[in-house]
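Please see the structure below; I have some questions.
Only a single protein chain was left out; the remaining protein chains are all shown in position.
And then chain A:
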Amino acid sequence: MDFMALEPSLYTVKAVLILDNDGNRLLSKYYDTELYPSIKEQKNFEKSVFNKSHKADNEIAFLEGLTIVYKSSVDLFFYVVGSAQENELMLMMVLNCLFDTLSQILRKNVEKRYLLDNLDGVYLVVDEIIDGGIILESDPQQVIQKVNYRVLQSAKEQIKWSILK
């Protein structure tokens, strides 16, 4: 039993995952390179995490020696993963920041199709919240300002742009 506190460090987040409601990976960033180095291990982990979380919307779980906080919306599942001794509230802040930012950017339609249509924005948001495992920003308003992303409005507008090559 590890009684020693964690080495004080800014590296608090081990991974961020966004899965769809079949457990497939839409976006995942693993910041701890030793955690699951190969794709196969990552996919196995995502499967376990999904199995554990998609039935009961319980917010927080413990799996494979890691603390996982999660949130779901319509057909998406968002996960933030930290070590077992990490401050759970810190991980929740990251999760909430991610979710609230995406919520605003996607105009409250936090669902798969819309997310994938604006996947570039999602990548930028994640990049602004966590950098290499360090929490960069925790306030959704700040993130939105920095990303400064304009969501694609409608199908018609997208067609218009693709014609205008």
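FYI, contacts are C-beta pairs under 8 Å (C-beta built on N, C-alpha and C of every residue); 3 or more make two chains touch, one makes a residue touch a chain; residues count from 1.
The rule is short, and it goes like this: contacts and distances are computed from a predicted model.
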Hidden subunit of the complex - UniProt protein name among "Coatomer subunit gamma", "Small ribosomal subunit protein mS31", "Vacuolar ATPase assembly protein VMA22" or "Ribosome production factor 1": "Coatomer subunit gamma"
Residues from chain A at the interface with the omitted partner, ascending: 1, 3-10, 20, 22, 24-29, 39, 42-43, 56, 58-65, 69, 75, 87-93, 111-113, 116-117, 119-121, 123-124, 127, 131-132, 134-138, 146-150, 155, 158-159, 161-162, 164-165
